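To keep things clear, I will list the structure first and then write my remarks on it.
One chain of protein is taken out of this complex; the other chains stay put.
Chain IDs A, B and C follow the sequence of writing; residue 1 opens each chain.
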Amino acid sequence: MLILKKFLRDLPAVLGALIVLAAVILAIFPELLVDNVDRINRGNIIMRLKPPSADMPFGTDDLGRNIFERVIVGTRSALTISLFVVVVSMIVGVPLGLIAGYRSGWASSAIMRVTDVFLAVPQLILAIAIAQLLGRGQISAMIALAVTYWPFFTRTVYAETQKVRASLFVEALEGYGASKTRIMLFHILPNVAAPVIVRATVGMGFVILTAAVLGFLGVGAVPPAPDWGLQISEGRKYLPEQWWYATFPGLAILLLVLGFNLLGDGLRDLVDPRLRRS
Amino acid sequence: MLLFLIRRLLLIIPVLFGLLLLTFFMLRLGGNDPAAIMAGDNATPEMIARIREELGLNQPLVVQFWDYLVSVLRGDFGVSLFSQRPVSEDILDKLPATLELTLVALVIATVLGILLGTLAGVWRNSIFDHSVRIVSVAGLATASFWFAIMLQLVFAMGFEILPLRGRLPTGMAPPPDITGMYIFDSLVTGHFAITWQAILHIIMPAVTISLGGVATVARFTRSAVVASLQSEYANYEQAVGYPRHRVVFPYVLRNSLVTPVTQVGLLFGGFISNAVAVEAVFDWPGLGSYLVQAIFTSDYQVVLAVTLVIGAIYGVVNILVDMTQGLLDPRVAEKM
Amino acid sequence: MSDAILSVRDLKLSVKGDAGLAQILDHVDFSIHPGEVLGLVGESGCGKSTLIRSIMGLPPKGARIESGSVTFKGQSLMDPKIAQTLRGREIGFIPQDPFQAFNPVFTVGDQILEILRWSGLPDDPKGGRYTKELRAKHRARLIEVLHAVQIPDPEEALTRFPHQFSGGQRQRILIAGALASRPSVILADEPTTALDVTTQMQILRLLRELAKDFNVAMLFVTHDFGVVAQICDRVTVMYAGQTVETGTTRQIIDAPRHPYTGMLMACHPERATEITGIPGQVSSPLTPPPGCRFAPRCPRATEACTTARPGLDRRADGRRIACIHEKEVA
Partner (left out) sequence: MTAPLLETVDLKKHYGGTRKLLQRPKPLVKAVDGIDLQLAPGEVLGLVGESGCGKSTLARTLLGLERETEGKILFEGKDVGGRGASAARAIRSDIQYVHQDPGAALDPWWRIGDTLHETLKIHGVTDKAERDARIEEMLLAVGLNDSFRRRYPHELSGGQQRRVGLARTLSLRPRLVILDEPTSGLDLSVQATVLKLMLELRAQYDLTYLFISHDLSVVERLCDRVAIMYLGRIVEIGAAEQVFSKPAHPYTQALLASAPTLERQEAGKPIEGDPPSPTNRPDGCPFHPRCPMAEAACRQSVPDLADVAAAHRVACPPALRTLTPQ
């Protein structure tokens, strides 16, 4: 309860939580703001490239589609991709980091060497290559991002595990004869959970950004999907006259990622044990 | 120190080997048939078979990998399917453009990030601190390619004060080639008109790339400064009569630089990532756009070589970062 | 007795924090005379660190001085500007933990010379710039003091980094830093707590000699009566933010009169006939008991103790005791 109260006092974090919450609701129920979700890909050539108006606050695109509605519906794919990527990366990366950080021996060095190889090149480059190999589409983008993102979790968990491992209470447990598995699952895991949750929250935003780059470069979603990165790439051709086309999808990315980052920041402050003690 | 340098350089080798292994098998097992691409759209199966024979693509993959490895060690990265030139020549052409861009971005990120972060840390919880926080969180939330487009929209298309794309105006000849980095080369050779143009052209792409970096460096500097100001030694320094500004600079600041400097190494990867998309937006003839094009055309020799080069640069940058830490902190230096 | 150089008069201070208003100090009162070593003794939570910071003119964030004063030779240390000019120059400081007090990335020479740069020496030209010659002069003075604190090869020591010294040597260098500017009083905040026994005794003897040689007064904060016996001339005892008893070292150690001092001394392994302790816990500064703060744990407490704070009265034997049951002269 005290924690909740503390969280509510952190205005930016609350703002972030509200943004994320709104995005989740819109991803599940786009009907709330979109008249007919099935029709968002249907063009209307007469309405082509109309500037923002009260009716269509973000204007229309080159096929006369309502950009506002397409941006709203785009929330769903953005969140789906990032949730998938982050969850898969955590499932793979967290146990590996835990093992590498707590056990010593060949398995642990092998894990870290493989992680090093993945981290030796920027994630985006590997992701583009893999996405291209798998063939263009949202699914390949998701797989490509997941395959290249898990090492980040391994690294975080590895570092945190080493910190916790050095702490006196782990030594005490070893002294009392607790098994390694018990220490790892019941003591180290909860203690590294906080930084992992923070990392995952910020990671949601990061993946949305990376996925948008894939869409923009043309290795992600396929038209006519209402993908934000893809929309920016299409809208770019109509600059500067039809500025709204490329601008609003970008603002949507900014807002949602901002939401995750603010939330992650707030959580970081919240779970900081130094602050918890007071 | 020398021992440290040698050991670290040697440690890059297995990582690069692993990287090569990963990309090689990934491309060959999952990718398109290079022979089919080389032969073109109208090739007959016989032609493709002949090319396979010539390139040794019939051999087992392990043998192919070995052959490739041997030629890489000799400095031969093969020939680009797309440009029909040796890949190493292409890379030497494109690398300076990317290096120039990332270096300028690095300078912007470090200088601005440390400045903002320090001031925010010193004036904790002030309006300035809150603004830096908002700006940096927003900076980390911005898609770089979109930000690039917005900059173009405002400064190149709207106010028309900055050039839209490229490294130099069309028609302007590049300065004599020393490093391939125009700003440096033109300064050294005295072509100041070119310097000016090169700077104008690099502003928008460099700012775009550094955006996330400024934010990251600022945040890490701020928290390090805050922690350092609350440390025992900062207390001691105040207690024995150092004036406040001296406590901050240089005493607290130099301590606080260790963490952000680590970040700069990690940032470099982010810069190259950003460069891929940003180079595309600004038509910057660098390694990033070269790589993207190679990926799209399944030019696998190029993809392999460029990933390797980027991996090597990344490794060297991280060694430099560790050595900088040694310069900042004598305790670190002693362990080297 | 000559006039006090540093006096704390009836200091009452509260700190506003997240949990509420903490009444950290409640009428602290003592003074230090030229050349004497005054021990300030109290257990954790008695407000020693807040008091030290307030004396230096660096009260903790959110602190409010509700009444009283802290003065150095008549100048108020509650004025941040005056305090800034006196810190390092007239008031030296020796910190608790020599392992933490040094900035790890600068040489010890840089750090200690920085003190002299801002404090100056009494015979420095007034208002001048900080010249090379001045720095050389400060350096020479520092080397002289480093000799006095028995640092071998001071010239070379100045160019080394803190981690290259042992704890005892670091503490010696910090002592040199406190003495170099010829201050008239030094605040020593548990300067031997972090050291080993043998090193502690070396440092205590060194401090005792230096205080005499440099003719400097000292406020020596500690929780260890053994240390007090070694170095202090007089002692003032604090409990939960209140001064409870002040007297000469022998008076306090051999014949404590305030119930708290008495019970505390009885806990000392050398004195205890039977190991006991003091029942109960120190009250929280957020909800201090009215009147005498020790009353809830005091066997002699009566109703009167909980209504009004006892005054710190001077007794016939020269000490000052804040206990209504110790009115009669012993």
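Heads up, the rule we're going with is that a residue touches a chain if its C-beta (ideal position, glycine included) is under 8 Å from a C-beta of that chain, and two chains touch if they have at least 3 such contacts.
All values reported here derive from a predicted model rather than from experimental measurement.
Novice: Which displayed chains does the hidden chain touch?
Specialist: A, B, C
Novice: Can you say which of A:I3, A:I25, A:V87 or A:A172 touches the chain missing from this structure?
Specialist: Counting the whole complex, the residue in contact with the absent chain is A:A172.
Novice: For the full complex, which residue in C:A101, C:I115, C:L204 or C:M238 touches the chain that was left out?
Specialist: C:L204
Novice: Of the residues C:L25, C:V227, C:A240 or C:C298, which one touches the chain left out of the display?
Specialist: Checking each option in C:L25, C:V227, C:A240 or C:C298, the one touching the absent chain turns out to be C:V227.
Novice: Suppose we count only contacts with the excluded chain; which residues of chain B make the list?
Specialist: The list for chain B reads 3, 6-7, 10, 335.
Novice: In the full complex, which bits of chain A touch the chain not displayed? Write them out.
Specialist: Where chain A meets the chain not shown: residues 167-169, 171-180, 182, 186-187, 190-191, 273, 276-277.
Novice: Identify the residues of chain C touching the omitted chain, counting contacts across the whole complex.
Specialist: Looking at chain C, the ones touching the missing chain are residues 43-44, 166-169, 196-202, 204-205, 223-227, 229-230, 253, 263-264, 267-272, 275-278, 281.
As a convention for this text, only the chains that are shown with their structure count from here on.
Novice: If you tally C-beta pairs in contact for every chain pair, which pair wins? Let me know.
Specialist: Most contacting pair of chains: A-B.
Novice: How many angstrom between the C-alpha centroids of chain C and chain B?
Specialist: Once rounded, the distance between the two centres reads 54 Å.
Novice: For chain A versus chain B, what separation do you get between their C-alpha means, in angstrom?
Specialist: Result: the chain centres lie 22 Å from each other.
Novice: Tell me, which parts of chain C touch chain B in their complex?
Specialist: Contacts found on chain C: 56, 58, 84, 86-89, 92-93, 95, 97, 100-106, 111, 114-115, 118-119, 161, 163, 177-178, 187.
Novice: Can you check the complex and tell me which residues of chain B touch chain C?
Specialist: These residues of chain B touch chain C: 231-233, 235-243, 246, 250-251, 254-255, 328-331.
Novice: Flag every residue of chain B that touches chain A in the complex, lowest number first.
Specialist: 14-16, 18-19, 22-23, 26-27, 30-31, 133-134, 137-138, 140-147, 149-150, 152-153, 157-158, 269-270, 272-273, 276-277, 280-281, 291-292, 295-296, 298, 303, 307, 310-311, 314-315
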